[in-house]
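Every protein chain except one is present and positioned as in the full complex.
For chain A:
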């Protein structure tokens, strides 16, 4: 085939050369110029052909050149033929060679196809394997990735499980820690997963749960604290029994006293607090030894700490603090709230115990969690509590009327104050409360002793104490400060001037003062303060007693009672002094100390003055009443023709009675006896005068006047008797002077002297008032009128005289 094409190409070339050769034949000779052209044509490249051609055309001999050219072609043809002929064999050989090659190629081709088939067959398996390998490679890679991812996820799950477990076990703090770890280290790495997202979402509720649980645990704690608060307090403040309490009070008081001294010198609260702290240390220390129990032992404080930690971790510390404070405040409110059945002391102790418990716990927490309970917060609570406590105690105990309860209450409050103070709480108001209590206590004490006093007053036998022998004598002296030289020498039975009442009252006063003092013990008062207060109370008591005496005397007492009372008062007054020294002894606690009497409130003996004057007045009244009873028996016959010659019955009776009385009441103080005697005489004179002047008596006979005169004489005789020691007889007889002068004047008709001396200081009838004289004269005239009548001419002069006298008297009266 290739040969054919080559042949055809050769044909074409041959054809054209045929043409050229035809033209070429005429010109056989070639010029040089043509030669050059042909050469140029043969050697140059096709681009220059144009130029050559132009040059050919320019020479103008184109035909010639064509022939030359044909010639040339012809030449070349010939050469070609020659060559071909020469090369033909080779050509055939080549062909033959080619034919062989063709066959071989065919063989190779077949072989190749076979091999190809074989390869195809073999590689199919390989390809399959390769594919598998690729697949597994991919699988492996995925697996690795998956494992990696799961490895990172695993701690999350583990932690979560742990968290759940911890939650289950209620170990919230650990749980929270786990949670935190989970959230911050693990979850952050794998947050792309849905489950982690879910978990993350779950974290909030868990956290909330933890918080709730923490709160609830805390609440349990609070409840627990409340339950054991009382017990805590018992451990912390009150000993098991009274004796121990008393001991502790004393110790505390001593410590406090020491503290006081220290604080006096230096300034303010810091020092004080320091002392208190030290105090507390020593106290709790001492106590731990005894009781081997402390607040920490009774109460498990871990919940608080745990809560603190939990909330710390939760970052809600403030919230918790707020919650804590609020809860505690509420708890405090409950604790300090007075329960309705607080009647007995026991209830109050429980109440205070709980408060102590509360604040002890608060203090412990403050020590361990200073941020949770700040001093300010604690003090604020305390302040609130204190107000309430004081209110409760005041309202609850103000009305209590038992001394013993008051004393016990005081002890309790005092212990409470000391305990609280030892914990660094300020207890000033409690002392004020105690002072209020003290006043209340004293009021009760006083009223008890006043009642006792009145009882004694009512039950006394109002008989001077008589002792039969030395033993009894000493017994009385032991009970009452009394000394009488004269009595020491008298034979038995000896009689004291005062009655049992005095001893009893003196003892009571002493008991009362001891009672007063009892309450003031450990109240941190100085000796002089106590001394003064006791004295003040003593004075108040004496005053009340005096009042009581006064009231007693007013209620119609017998002369025996009244006289003995005034005697008794005298000795009570005297005993004030020894009562004063008794107080000094009592308050100085037996210590020998300088007695600054100038600073002391003095027991006033004058306190009984009122009572005394009342009693004396009552004695006066009593005697006067007796006199009145006699005088009421008087039945004068004012128109008696002639006197009986003896004094009237009633007047002898009254005089005898008075004599007897003054003689019998030998223990009546002389001054008083004089006074009573004087008053009585005056009273008799008044009563007699009143009878004479009575408007009911219209007419008086001379006889009646004589009788009346006889009676007055009896009185005068009586007044002249030396009945009462030291009484001036002249003074006493003055009581009857007016009556005497009046009777003398009228009976003696000594009018001239009367008128002559009227107005003069030393006149015989200086005491006779004209009006009195007129009244009596008129009655006398009336009787005369009735009995004799003025018809008697002899009476004319007398009538005139009488008229003149009356007129004169009226003139004087008008002045």
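Simple rule for what comes next: a contact is a pair of C-beta atoms (placed from the backbone, for glycine too) under 8 Å apart; a residue touches a chain by one contact, two chains touch by 3 or more; residues count from 1.
Following the convention adopted for this analysis, contacts and distances are computed from a predicted model.
> The complex has one chain missing from view, so what does its UniProt entry call it, picking from "WD repeat-containing protein 72-like", "Trafficking protein particle complex subunit", "GPI mannosyltransferase 1" or "Ras-related protein Rab-8A"?
Looking only at the record, the undisplayed chain corresponds to "Ras-related protein Rab-8A".
> May I ask which residue of A:653, A:686, A:744 or A:782 touches the chain that does not appear here?
Of the candidates A:653, A:686, A:744 or A:782, A:653 is in touch with the missing chain.
> If I consider the whole complex, including the chain that's not displayed, which of A:70, A:321 or A:460 touches that chain?
Once the missing chain is taken into account, the touching residue is A:460.
> Of the residues listed, A:65, A:506, A:638 or A:754, which one is in contact with the missing chain?
A:638
> For the full complex, which residue in A:453, A:665 or A:736 touches the chain that was left out?
Residue touching the chain left out of view: A:665.
> So which of A:159, A:442, A:533 or A:561 would be touching the chain we can't see?
A:561
> Can you list where chain A touches the absent chain?
458-463, 558-561, 563, 626, 629, 632-638, 644, 646, 649, 652-653, 656-657, 660-661, 663-665, 691, 694, 696-697
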